[in-house]
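Each remark here refers to the structure printed beneath this line.
A single protein chain has been omitted from the complex, and every remaining protein chain is retained in its original position.
Coming up: subunit A.
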Amino acid sequence: MNEGLGSPMPRRDGRIKVTGAARFAADVKLPGLLHAALVTAPIARGRLVALDPAPALAVPGVARVLTAADMPRFAAVTTPPMATAVQPMQDDVIRFEGQPVAIVLAATPEAAEAGAARVAARYAADAPLLFSGERAEVPSRESFYVFEEPDLARGDVPAGLAAAAHRVAARYHQPPRHHNPMENSATLAVWEDGRLTLHTAAQWTYGVRYGLAGALGLAPERIRVLAAHTGGGFGAKGYTWPHQLLAAVAAQVTGRPVRLAYTRAQMYTMTGYQPEVAQEVTLGADAAGRLTAVRHASVSNTSLTDDYIEFAHAGSAGMYATPALQLSARMARTSLNIPMAMRAPHEGPGMFALESAMDEMAHALGMDPLDLRLANHADADPSDGRPWSSKKLREAYGEGAALFGWRERPRQAARDGHWILGTGMASCIMTVFRFPASARITLRADGQVVLEAGTQDIGTGTLTIFPQIAAGELGIPIERVTLRHGDTDLPETGGTFGSSSTACVGAAVQDAARKLRARLDGIAALQPASLGAPAEAPEALLRRAGLADLSAEGRYEFGRPFDAAGHAGSHAMRTFGAVFVEVAVDPELGLMRLRRAVGSYSVGRIVNPRTARSQMIGGITWGWGMAAMEASVVDPALGRFLSKNLSGVAIPVNADIPADIRIHFVDEVDPHAGPLGAKGIGEIGAVGVAAAVANAVFHATGRRIRDLPILPEGLLGAGAG
């Protein structure tokens, strides 16, 4: 019936991406273009005392220098779609290092950059505010970042702990980590007849439209946002950031098209990062390993002005059956720029703590870590008792364990020369996020099909799977389907984040295709072919009916603008999985390398096994980076990220990724999450990996590492005793 859905179609955008033919925001050129370079504050906190643009204006090619005085006053906009509540260049207060204070506009990027370096600014600096768990605050629910209650309690945790035969209580910590997408964010803004057009790097074109419409006091329809291709996002391009707002204003003030492209350093302070997270997990279990209580408290850093919060306990809310659950999320202000959701937010940091603690509990019980998980399998959502929309986690555990050889693994760590080999596992879980979506399909009399949806291409495979779904529904080869996307002139969809695009936009595409088919059937009924004629191609039917083309609009809706974990309906929606790793540790040299991994997932229907596998390998690699190297360290004296470049911040390279990473999906269709039976997969691959690695290090060396990343310093001498 549905040959498109489930087939391992190769990426249609592969060729244009590897040959460089794909055009990104900063590739767009227009006549009369001005290049913008930002002057940013070098202090973490304080005031801008004086700013002299004259030396910049003396640079040949520099056309203008804009300061706060040249800016319109922006209206207040909710966060999100705006990334931050306080917009740049509205006053003289410095709230984080890297905050923009002036824009230099010039005929060439080089002149703009040279001009920006010459703007003479004086500051009065106050001491930076550093992260401290002691200053934890309850977030305000005015920010949409606070999409859940910060506290959740069920049952009697003190009683559960008191009754426990075994207890584990431990603190875990991770440093800030940046998204580091390959493409630096960039925007080209141009005004024509009171209408604003932006070419921009975005995961959510409609969000940029709403954010700017609010801030600039414009009707949304007067803003068109285009994002042909976005060079990786991971959350860094989800909302509306200064490059979009400032490019729009600079173009308005100068009456010329303006391109504002961040430098790599500016990516570190004007697109967010996963915050520093300090966590404490307390578990109680009876003698058989059944949990009697779970307590999970976290504090994450936020900025001076925004309430971003990492719900690190999100995984604990849905993972294990327990009679008592006590969860809390707090934030602590720092004079850093605002953190932001980053691939596997919430569960990503949180499951490092929970799944490390579960391993500690398994050790305390003398129980196989997998058996401990199985013993605590949650048959309904532990946070509210609702039934699951679908869940095949038992199968994911079992099939993953078989693929890995978990049951046959050596109980004592094995040796390979100087390397000690350890194995570890962790559960994975991710909240299902859903957004409404719409799409349009047009069949033309020449047989070509045009599929239109505002959704974005951030490199995950959307350019392949949406045409694939349409082709499958219409029963035509995918070659005949052209996708138009990344444009607010097209039917509205949500952002390409929260692992939501495939399931939600895909559902709208499917709906559009089915409606188109129904209309074709209607036409066929009115224009019956002669009896016994061979089956007729749809375009032949159109021609016979004298139609040039035929369109249908499809929708995916559930009565709300947003849903997390299925709260809009009767079923709890999460995705699940298990990750198994073998890690090699050389304690004399402090080295740790990934030898092999198996990821086994219960995530609903897989629309395209090839792109899905790529996502999961990417997720495991992402998790390896979190485990083994990533840290955006903050200099305590300067109150800034020490390295704002990829030379001072390590992320995994190809040589870190073993060939032996096996990905398995349990055969599953979720009947409640949407008509495709699919849920999201983009982020869950990154969940649990850091815990599995830390657990494998414990297995290899007996050393429990609770601070990420696991660096040579922490491994040196491990296992010696």
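The definition used in the following text is that contacts are C-beta pairs under 8 Å (C-beta built on N, C-alpha and C of every residue); 3 or more make two chains touch, one makes a residue touch a chain; residues count from 1.
Definition applied: contacts and distances are computed from a predicted model.
Undergrad: Which of the following names does UniProt give to the chain that is not shown: "Xanthine dehydrogenase family protein subunit M", "Sarcosine oxidase subunit alpha family protein", "ABC transporter permease" or "Ferredoxin"?
TA: In UniProt, the chain excluded from the picture bears the name "Xanthine dehydrogenase family protein subunit M".
Undergrad: From the listed residues A:Gly217, A:Pro636 or A:Pro671, report the one that touches the chain absent from this view.
TA: Residue touching the absent chain, from the options given: A:Pro636.
Undergrad: Of A:Arg544, A:Arg593 or A:Arg662, which sits in contact with the chain we cannot see?
TA: Considering the complete complex, A:Arg593 is the one touching the chain left out.
Undergrad: In the whole complex, not just what's shown, which of A:Pro42, A:Gly475 or A:Gly569 touches the removed chain?
TA: Only one of A:Pro42, A:Gly475 or A:Gly569 touches the chain omitted from view, namely A:Pro42.
Undergrad: Specify the residue from the set A:Gly4, A:Pro128, A:Gly554 or A:Pro652 that touches the hidden chain.
TA: A:Pro652
Undergrad: Applying the definition given at the start, please give the residues of subunit A touching the unseen chain.
TA: Residues touching the hidden chain, for subunit A, are 42, 110, 113-114, 117, 263, 265, 418, 588-591, 593, 628-629, 633, 635-638, 642-645, 647-648, 650, 652-656, 709, 711-713, 716-717.
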